[in-house]
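Below you'll find the structure I mean.
Omission of a single protein chain aside, the complex is shown with its protein chains in their original locations.
All chains are identified by letter, namely A, B and C, in their written order; residue positions are counted from 1 within each chain.
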């Protein structure tokens, strides 16, 4: 029986296990990924089964983790690196944007950098500072990186398989607030393309485009809107670099309205790029400007304020109403 | 006589000198800023006149430079930090986005971080890798930072004065390809607001919005377009965080068309934010989608290709034509 | 040091070789100790210290109250009043000893676990709880007690401390600065850069590393293969290892290090060899990665017990003292409980406060939108 109901955590764990089993060059490395199984237990049991040589507890130094992962990739390994929390990726930022992203081009294609960087991201878990951020835009601007983020267990399993198989560096953002959401995973399915968006709810009045943790929020918003007689289409973008603009365009050409939703701050966020490009592609189709719902231009707030800070169902519906009012 | 014709390099040098003279808490620090006067001679002569205690050659470690500048700011100093080239700011990225940007908020306003980070940025100087990048979007997404960039010597002088006086961290991007462009600087003028855009050429058919090195390019494009009978308005945005959206909106409400130009890659660049927000603000005014001209989603290329990579007059005019064709 | 060409071939596997502890012998670190686990006072040639019975009782009181506060916070987390707590259990001596070594005009840069140091600096312990409750990211004015905000990103504060110390030197002041960090943090590039800057500028900063043997689930062997205090020498300043469960030794060594800094002799690294008796934080489950036996070994070296034995042995404190302290602890615990439970949530517009000192147009715009948006619901609710 290939289909199983799994949480995202368990799906990622299973995906790592599959990768470690099927390719001896795959390594898992990061802080506390060994005996502890990671602070979210994503790597639970892997070191026990694959040994300390393949599931590696690293020194506490993110630049070192990514920098040595690059070296390991140059030696023919396929490291899957864990950054413990979103806010701790920045010490590795230089290695990621200056080395990892650019080395393949620097070598005119003669070397490949199949490194996956897993980052649990986003808020709503009641955490202290630095544990709830959504930094995807800070990587999407940089050529040479691919950025994906699953919204459910099946995608978590398959997209990670594909990311590990990919010969390019992939940043794999995991929606930590959804880690324990369970859904069916068919481990014998043939997955679609890694960077394709997916219509997770069809509709005709307006398109909601989201990814990662916000897909569920948008589905809830669409359900609530349906009760008011509004038919919203929900796209799970799945990939932030590249963005599947064709899919968004196709949807917007039908619905004529688009709201983009993400947790990250709106200013210079993914929504800006999507709004700009879709407006260019669908100028005569759009009945309303592309609206964006996301975080404010503020540090992620203390957790007692995160409900106000994060885009929730109401703020999504507010934007939907504003878009429909045009 | 208060007015003098200065290059941007000399204007920044004069501005630093003024700041060092008028406030004993101002420090200049960075790699090679002392005897050498910086690789662009921006700090020429300052160490000689103000001593090694105020114009500080630092160890070769950008995170250390920004991190100790933060500590100095906490002690009451106002450090003006030089990052030698755009591509070398990333080792300091963590200290900038995680500490410098957020510490004032973290302390609920009880401490201030008046740190200026000067970064020569942009291409067209025939340099090797990492010496020609435009990373402003990677900072603009982060709350707590202010980002400005002058396009001429007078702004270079005055905006740096204002940045140093500002109690917030300011990233001061210097258009290195324009370093030796000379223009009048009135050192007794009363400068306008630091974050206000400026209309540098009035026009009525379309607005070109640019900043830093691209202002000159846009002015040249506007002059060329004028010969073809097209009247282009050119805005020097001057500030990337905040962006003076009011000024852009006011212009676009008149011209009804907007092209945003920057050297940085288009994807997730400043143009995306400006296009998204101006489209929202001016939805019924716009006759054409906001078009963007900028770098490609590619590492900055080897210098023999930079003319093809960088937005030049022709690419700006191509976008103008496309916008006017709507 | 030269290559020892007679050394035997060692196994190549990184795993085996890297995991091995360096052999004892000439490398075996000397541990500065002034009080044995049994509470016996011993002397150290380099770190003489004279402490009055009253001071000893003060140190004891500090440790007891800190432990009680810490335990109360753990309880409050379990009760859902705090989102998280990072306990200092076991590290009281390292923190109180070093904290009491500082002068008012010194400046302290802590991690997220320095509750005992905060206590010494005069920060009201309830102020520490805001960030763990989620009402703020740092609830005190750093300049009020020269105690910087807790820094969560590992290692960053070492550079802030160094920069601050550079400023102290520029001012010609004779204060010193102390930067706290853990054994795990020693691997971060920022800490190494702090060492370099401190050395090059001869900054009056003491690096105080609490080696509590663990960085979450990783033992110190995952960070270094030689004792951490030795890291300093290659940067050009001295390092010393002190018994981190010996409050007197921590006091004496930190005092000497601060005095050294104060008198222009530059930075110093103090490694306090101690143990994290509890979980990394309340989110952590140490049974997954370490054995009880280890904890038991360290229990025998308990910092509070050891000073109590000394006080009793020397007749410096009797029943009355301990009973009064117990009552004081209870009162502190009650105050902490009461304060936390009634700690108000911030206004939702606090999201937009203090992002910039001098304002930012976008923040103003978003605040206005937010207020208008929230007002809709208020309207609806009042309808």
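As a working rule, a contact is a pair of C-beta atoms (placed from the backbone, for glycine too) under 8 Å apart; a residue touches a chain by one contact, two chains touch by 3 or more.
No experiment lies behind these values; they were computed from the predicted model shown.
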Residue touching the undisplayed chain, where the options are B:5, B:35 or B:180: B:35
Residue of C:160, C:231, C:280 or C:360 in touch with the missing chain, whole complex considered: C:231
Among C:125, C:266, C:286 or C:346, residue touching the chain not depicted: C:266
Per the touch definition above, residue among A:195, A:216 or A:304 touching the missing chain: A:195
Per the touch definition above, residue among A:13, A:43 or A:58 touching the missing chain: A:58
In chain A, positions touching the absent partner: 53, 58-59, 61, 63-64, 66-77, 94-95, 98-99, 102-112, 143-144, 146, 166-168, 195, 241-246
For chain C, residues in touch with the removed chain: 1-5, 7, 9-14, 17-18, 22, 30, 32, 46-47, 166, 169-170, 172, 174, 186-193, 196, 199-204, 221-226, 230-236, 238-240, 253, 256-257, 260, 263-266, 268
Interface with the undisplayed chain - residues on chain B: 31-32, 34-37, 39, 51-53, 57-61, 63-64, 87-88, 90-91, 126-130, 267, 296-299, 301-306, 308-309, 314-315, 318
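Definition applied: only the chains that are shown with their structure count from here on.
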Greatest separation from chain C - chain, by CA centre: B
Geometric centre distance via CA averages, chain C-chain B, whole Å: 40
Cα-centroid distance, chain A relative to chain C, in whole angstrom: 35
Gap in Å, rounded to a whole number, between the CA centres of chain B and chain A: 31
Residues of chain C touching at least two other chains: 136-137, 153, 189-190, 355, 360, 362-363
Touching two or more other chains - residues of chain B: 63, 94, 98, 102, 105-106, 143-144, 241
